[in-house]
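Just one protein chain is left out here, and the rest sit where they should.
Chain nomenclature is as follows: A, B and C, assigned in order of appearance, with residue numbering initiated at 1 for each chain independently.
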Amino acid sequence: MPKCTLNGKEIEVAEGTTIIEAYKKLEEDIAHYCWHPGLSVAGVCRLCMVKVEGNPRLQIACNTVVQDGMVISNQDDEVKEAVRWGLDFHLINHPLDCPVCDQAGECGLQDQYMKFGKYDPEMAERKVKKSKVVDLGKRVVLDSERCILCSRCVRFTEEVSKTNELGIFNRGDHSEIGTYSGKPLDNNYSLNTVDICPVGALTSRDFRFKQRVWFLNKKQSVCTGCSTGCNIDVYFNKEGVWRFKPAFNAEVNGHWMCDKGRDYYANLNPYETHVEGERKDKKVKRIPVRLLNGMKGSEMINSQDLAIEVGQRLKELGGEKVALVITGQQTSEELEAVTEFFAKDLNSKNVFYWVNNKENFDEFDGILKRGDENPNTKGALKTLEKFGLNQTWSQLTDGIEKGHIEMVLVLGPENQQVYPDFKTRVEELSKAKTLVWTTACLNESLDKSNVWQIPANTFVEKEGTFINHAGLEQKISFITDLVHNAFDGVELARLMRGDDLPEEERFKNSPYKRVNNEFTSIRGDL
Amino acid sequence: MFKLSPEGVEFVKSEVARYESKESAIIPALYRVQKENDNWVPNEAISELSQIMDIPEARINEVFHFYTMFNKEPVGKYHVQVCTNVACAMAGTREILKDLCDEHGVKVGEVTSDGRYCFQNVECLGSCGTAPMLQINQDKYNENLDIEKTKQLLKDLP
Amino acid sequence: MSLVKQPSSTSSWYLPGIFKGMLLTFFGKMLKNLFNKKDMITLNYPEEKYQYSPRFKGNHVLTVNKEGDIRCTACMLCATACPADCISIIASEDEDPTVEKYPISYEIDILRCVFCGMCEEACPVDAVRMGPEWQTPGVNGSQFVYDKEHLAYRPQLNGGKGIQSLCEDTERHNFGI
Partner (left out) sequence: MPESKLLTEHYHKDEYRGLQGYKANGGYQVIEKAFKMDPQKIIEEVLNSGLRGRGGAGFPTGRKWSFLPDNGEPRYLLCNADEGEPCTFKDRMMMERAPHQLIEGMVISAFAIKSHKSYIYVRGEYTESVEILREAIKEAYDAGYLGKNILGSGFDHDMDVYAGAGAYICGEETGMISSLEGKKGQPKLKPPFPAVKGYLGKPTIVNNVETLAAVVPIIKDGADAYKKFGTEKSTGTKLFSVSGDVQKPGNYEVPLGMPLRELIELAGGMKPSRTLKAVIPGGTSAPVLNKEEAEKATMDYECLAEMGSMLGSGAVTIIDDTRCMVDMLHVITHFYHHESCGQCTPCREGTGWLNKIVNSIVEGRGRLQDIDTLCKVADHMKGKTICALSDAAALPVLSFVPKFRSEFEFYIREGRSKVKGTRYAEMHA
């Protein structure tokens, strides 16, 4: 274990650690662009300069391994001067379009210039013009002028996704990132290149111009796209959730996540925003996506009242005539609470497990994405095991067919897209006298007279635990409330049982306290 | 639409087998394409090479764009590459290049209307003792020139 | 800096002060204005209106570029700087890659606005200014939310043609900056 001194602080690091890793460990400031902990070392931005005592030349921290007794500093005047000029070299051909650039606010150039910049630019010559707004693929937009050629994205496609779509073409200051014309950047991990891009050269087609990043808050959660359970940062504000980005977790996902998982954020917002019309006459239209209140057939009803009514009806019918359907999409706590209500309170054995596409469960793309697109399959199985329940699906359908089962409560899947059999199951189950479906999103097939819909919370609006494919338990925390009248399974179980659910308790963690009569831009008549 | 000749495909395959890493064959393969396609490499050739050599297009494209000897656009029948580096510039090649361009009414790097010439300034070709010099396509060097000799040289081309 | 005088014993006698004021009102101003209408400093609003200097921080103006399109790039710095949170912008992609981003909706809630002028200061491209107009009439709530059309092309602004921005992107591009 070599020991070294960084900026006067002693630190012991593992054999083979580079100086920049030691700096990161100490949480000391060090400028860098091309180095990324998840990628190989390129050593091209030349910003992580450090002075190693006894070495006349400045060294780059990313390619120098710590050796015992090294005395390293980046507070030296020589180093500071080198970094100042290094930044200026990065900026001489960088356009002045921060106002338009989507990266502004989370841009490496902005951040590092504030810390290490020279503040008196001497470049008085014309900048190199390159191509702007190039679609590299469905999801990624390139602006070559902003690119500082750190090669992170190229290394990502070479080393992580192994798809090799990107390359740096030409040479000198005419170098440009690009794809070969016939082969766009369309792999399932392409948006990671946007995350690792330290500047605004690569931006996400989806997130582009929707929000400025400084309007957004972020909180950590777990992706529900598949059983891998990648850790994510959820970016949200008052208006809703705007994007997911991967959060580092060495045990689960490292630095990355897949594009499919990122797409899911749009299903969380109560409204979907559409831009309609031609160039000048573009209008914004908002279409509801989430179920906003309880529905009893086509009649709208307060969701709490509906939940209480459901509880009463279930109790009236009693054990044999009712059934519960669960999926791997709810948290372990929800599943347990509702199952307990059925197994203990109602004394029912009719708890059924709805599996979506079992045949794909063992698929794995070798990076992150798994075939089992439920975040909590293991949790569901564990719950059934705990209560000793092992009913088969045919028992349910038989029961409905024969009229033994009159009322079915379905904890509907939050992500309906990964349930290709959604419609057929609704058809099947709605043969029962009453079908109660808790759902987060609207779905046409649920619009039936005997189907009661209870709005459910999505994973950003609840706390709980997901158990991933490897059996790792991951806690998710409450992030923001989006649909006021929705509950999670735990709350539903309490309401059905007849317990109180005080308002204050429900929204105790809400970052935005909802105040009546709030001014908004669409105020209408006074 | 360019397509490599069967012999060309054979050549590329043999080059892939020739070197320890198959990527080493990219440069010889691109030379072959250039030879078969009037001295320049069309973009679609990259995907063909990618299929033959089983190397991602981006890797081949990177190499293709990095080296100056692969022409990205048509360069006429005679690609006249005039060295304008130190020794040759001192010997007056810049004036020769300007003269040639003016005479044919083209700018540096443009192909003449009859498709015969393209005049291009290039960096040192390693013939400084015999400056001024130029190279036509990838043939032997023409050395110890002056304006008259150069014009005669171009006239004598078939 | 002017000092505030502490009340002295004489100033606690109110009546002399009141009479002093009355004298000024009747003889100093009223009689003067009765016989010399020209120098009268009050206006018969709303028939007469005062013209403020162009630097007055009144109602907002969105400037236009040479083509007459809105200059705003939807960078949202004004919305960020606004202490009253009265600006709401929705940005969209422009087909022209040199423009790239423009607002499809730019709304100012003028009743929330405190006319501090921060938006003007924050704007990097001289797209939003505060003009000399100061009246904000309206008959219902929605009329106090000014949209893009009103902010840039209301008749008061060059007869609906809009006010030219001083900061043109085309120049920047021509200089290769």
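Convention: a contact is a pair of C-beta atoms (placed from the backbone, for glycine too) under 8 Å apart; a residue touches a chain by one contact, two chains touch by 3 or more.
The structure displayed is predicted, hence computed values, not measured ones.
**Q** Looking at the whole complex, which visible chains does the left-out chain touch?
**A** Answer for the hidden chain's contacts among shown chains: A, B.
**Q** In the full complex, which of A:Glu53, A:Glu125, A:Glu159 or A:Glu316 touches the chain missing from this view?
**A** The single option touching the absent chain is A:Glu125.
**Q** Identify the residue among A:Arg171, A:Lys238 or A:Lys285 that touches the chain left out of the display.
**A** Answer from the full complex: A:Arg171 touches the omitted chain.
**Q** Could you tell me which of B:Thr112, B:Gln135 or B:Thr150 touches the chain that is not displayed?
**A** Reading the full complex, the residue touching the unseen chain is B:Gln135.
**Q** Residue-wise, where is chain A in contact with the chain that is not depicted?
**A** Missing-chain contacts on chain A: residues 41-47, 49, 57-58, 63, 81-82, 85-86, 89-90, 92-93, 122-126, 128, 148-149, 168, 170-175.
**Q** Considering the whole complex, not just the chains shown, which residues of chain B touch the missing one?
**A** Against the missing chain, chain B presents residues 18-28, 30-31, 59, 62-63, 66-70, 84-87, 89-90, 94-95, 97-98, 107-109, 121, 123-131, 135, 138-141.
Please note the rule applied: only the chains that are shown with their structure count from here on.
**Q** Over the chains that touch one another, what is the least number of steps taking chain B to chain C?
**A** Each step joins two touching chains, and the minimum needed here is 2.
**Q** Which pair wins on C-beta contacts, A-C or A-B?
**A** A-C
**Q** Take the average of all CA coordinates in chain A, do the same for chain C, and state the distance between these two points in whole angstrom.
**A** 43
**Q** Using CA atom averages as chain centres, what separation in Å is found between chain A and chain B?
**A** Their C-alpha centroids are separated by 50 Å.
**Q** Could you check chain B for residues that touch two or more other chains and list them?
**A** Residues of chain B never touch two or more of the other chains.
**Q** Where does chain A touch two or more other chains at once, residue-wise?
**A** In chain A, no residue touches two or more other chains.
**Q** Hey, which residues of chain A end up touching chain C in the complex?
**A** Chain A reaches chain C through residues 95-100, 104, 126-127, 129, 131-133, 208-210, 212, 214-215, 275, 279, 282-284, 519, 521-526.
**Q** List the residues on chain C that touch chain A in their complex, please.
**A** Per the stated touch rule, the residues are 73-77, 80, 88, 90-95, 97-98, 100-101, 104-105, 107, 109, 112, 124-125, 140-142, 145, 172, 175-177.
**Q** Touching residues of chain A toward chain B in the complex: what are they?
**A** Interface residues on the chain A side: 157, 163-171, 178-183.
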